[in-house]
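So the structure is just underneath, and the comments pick up after that.
For this depiction, one protein chain was excluded, whereas all remaining protein chains were kept in their positions.
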Amino acid sequence: MSEPLLRANRLAHYFDVSPPWLNRVLEGKPRISLKAVDDVSFTIDKGRTFALVGESGCGKSTVARLVVRLYRPTRGTIEFEGRDIASLKARRDLLPYRRRVQMIFQDPYASLNPRWRVADIIAEPIRAFGLLGAGRTVADTVAELLTQVGLSPDDGARYPHEFSGGQRQRISIARALASKPDFLVCDEPTSALDVSVQAQILNLMKDLQRALGLTYLFISHDLAVVHHMADQVGVMYLGRLCEVASAEAIFTRARHPYTRLLLDTLPDLTMSGKERVPVAGEVPSPINPPPGCGFHPRCPFANARCRGERPELMQVDDATVACHGVEEGRLPQGISFPALADVQGAAG
Amino acid sequence: MAAPLLQVRDLHVEFPTRRGTLVAVDGVSLHIDPGEILGVVGESGAGKSMTGAAIIGLLEAPGRIAGGEIILDGRRIDDLPYEEKRRLRGKMIGAIFQDPLTSLNPLYTVERQLVETIRTHLDVTPAEARERALSLLKEVGIPAAEERIGHYPHQFSGGMRQRVVIALALCANPRLIIADEPTTALDVSIQAQIMALLKRLCREHRTAVMLVTHDMGVIAETADRVAVMYAGRLVEVGPVRDVVKRPLHPYTAGLMNSIPVLGRKVEYLSQIDGAMPRLHQIPEGCAYHPRCPQAMDLCRARRPEMMVKGPSSVACWLHQEEAAVV
Partner (left out) sequence: MAVLSRVAERWHLIVDSDVFYSFRRSPVTVGAAIITAVYFIAALAAPLVAPHDPYDLASLKLLDAFTPPVWLPDGTPNYLLGTDDQGRGILSAIIYGSRLSLWVGFVSVLFSGVLGVGLGLIAGYAGGTIDAIIMRVAEVQLTFPAILIALLIDGVLRGILPVYMLEELAMYVVIVSIGVSGWPQYARTVRASTIVENSKEYVQAAHLTGIRPSMIMLRHVLPNVMGPVLVIATIHLAIAIINEATLSFLGVGIPVTEPSLGTLIRIGNDFLFSGEWWITVFPGAALALLVLAVNLLGDWMRDAFNPKLR
């Protein structure tokens, strides 16, 4: 079996959210640490799409920024083609990695410099990495990239504000592709877009993956989008992974109660008339996570062990799950997702 | 048959700019029956929020209602003087907006905001108002309401804040609530809770809801009828089952097909090429024709009117029997 392209091992990242020094001294307040990512491990194979799903505060965006080295992990390693890049410190040492790993951001309005022309925005990585091929001009390369993402080469002379949200995401994709990367981290690339535009962008991303052999780390809170895009899925909650499995396994045989909850909250567009039973409670603040299993306050199957002991990821058939209930075999089988079950039943 | 609670006839909302007048809502007519939930769905720029704002009287200048009528419970309300409109808000029409953070005043406790609104519209003593506020908070599912009524908005989480906003909208027993993207800013697991709560409360209080959103999933689960808007115009209205499963208008069909759905594994999502036209670039004839795979010459020439087809209405020449004749 070939080596995975990316391996994250026991990644952890803490943010210091302590009150200012003066307050700490005068009021005797302690330092507070926010464990945004708390012991996360996964692997991504070349040419595949790995999706990280979760709600706000689960740490998926932080993981994205760790992989792309916008932050340096507090602990853990990130091996890209076998070499750990988490320990690199100097900007120069990271340059080879940066060329091969790029990112697409969520907000199409804040991710392009409003004062730069589109052509300059796309050309920046080409210039920064010195990637101009022999006998080619920057203008030609930029024109090619624009065409590749479905825009016209003339669009290079315009400014970002002249474009719609979907077009700006295309520009962002063109910029990300300018350094000829192997790996793209996509942080909720379509969450800010209308549904019909989202379809265009997702289709484009699939085309590009096929044409250029790209590997994607796809961050999203929308399970339906993940179902469409991903080969492998990791579900995160309060900085930890609950379940990692192939997309097919997650959507037909989800095991962790939180995964089931997420699947249950998907709206039923087949109009089967089945009422969803919404689960109570909200995501707790990551500054003060519950002890033991982070999900226990909302879990209908929590017992004393869940409240005290933190579950570890374990292999269960074709998935890895971090749940005492699954380990002890306590959880009822079967799923309750009307959309999938009904359609599958109807299909025979 | 009971008369509709809200009737909007040929509503026009315009924005004068120095480059000319932009029409944000172009001849929209709809109605809401008492106790009914009408979804108004459309993508950004379609004019759905403008419609809601016009009805509740909160259009921001220089936007203004340039034509049409809004009739609430038999009374015309769009041409009322400011004071009367103000009294209408809260008493007859409640509002729920997208961002629970800015919908509540951060400087006042929840109790104060609720009591103030209750006493503005209902003739009750302060003690009665507080009782009512407490019972409302319990109704919307705030745990330990006795204690939390004295808290400030920032002490609540996002979902809890939105529940308080719902309580605030309901406290004067309005007949109609305009909810503009009430769950978009919330986590998915909370969205389901809030929508279920809204639906249940509105049934219990017999309050009609105009639910403005871009999220078809929310509409499918909550609304009774749905109106689809495109470029400031209404393209289809009908019972939610019909519009979602058997859409009449090509845009609605395109929209439904482009939504990724579990259980339908496709290689590529069906997409609508192009984008919704900007307000100053709306084409002649049917606004959707440049993107419509079934566009005919008639579509390019004349703007279609709303045509009745069973329980639904649709603005599309494809559904007119004499469509072939230009």
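Every chain is named by a letter (A and B) in the order it is written, and numbering of its residues begins at 1.
Basically, a contact is a pair of C-beta atoms (placed from the backbone, for glycine too) under 8 Å apart; a residue touches a chain by one contact, two chains touch by 3 or more.
Because the structure is a prediction, the values reported are computed rather than measured.
Asks: Give me the visible chains that the unshown chain touches, in label order.
Replies: A
Asks: In the complete assembly, which of A:P4, A:G57 or A:P125 touches the absent chain?
Replies: That would be A:P125, which touches the missing chain.
Asks: Identify the residue among A:L112, A:V195, A:C242 or A:L331 that touches the chain left out of the display.
Replies: Missing-chain contact among the listed residues: A:L112.
Asks: Among A:S179, A:Q232 or A:T320, which residue is in contact with the omitted chain in the full complex?
Replies: Going through A:S179, A:Q232 or A:T320 one by one, A:S179 is the residue touching the chain not shown.
Asks: Which residues does chain A use to touch the chain missing from this display?
Replies: 65, 68, 70, 91, 94-95, 98-99, 102-103, 105-107, 110-116, 124-125, 128-129, 172, 175, 179
We adopt the following convention: only the chains that are shown with their structure count from here on.
Asks: Taking each chain's centre as the mean of its CA atoms, how far is chain A from chain B in angstrom?
Replies: Measuring from centre to centre gives 32 Å for this pair.
Asks: Please give the residue numbers of chain B that touch chain A in the complex, ascending.
Replies: Checking each residue of chain B against chain A gives 43-44, 157-160, 187-193, 196, 214-218, 220-221, 240-241, 244-245, 254-256, 258-273, 275-276.
Asks: Which chain A residues qualify as touching chain B in the complex?
Replies: Going by the criterion above, the answer is residues 55-56, 164-167, 194-200, 202-203, 206, 221-225, 227-228, 251, 261-271, 276, 278-280, 282-283, 337, 339-340, 342-344.
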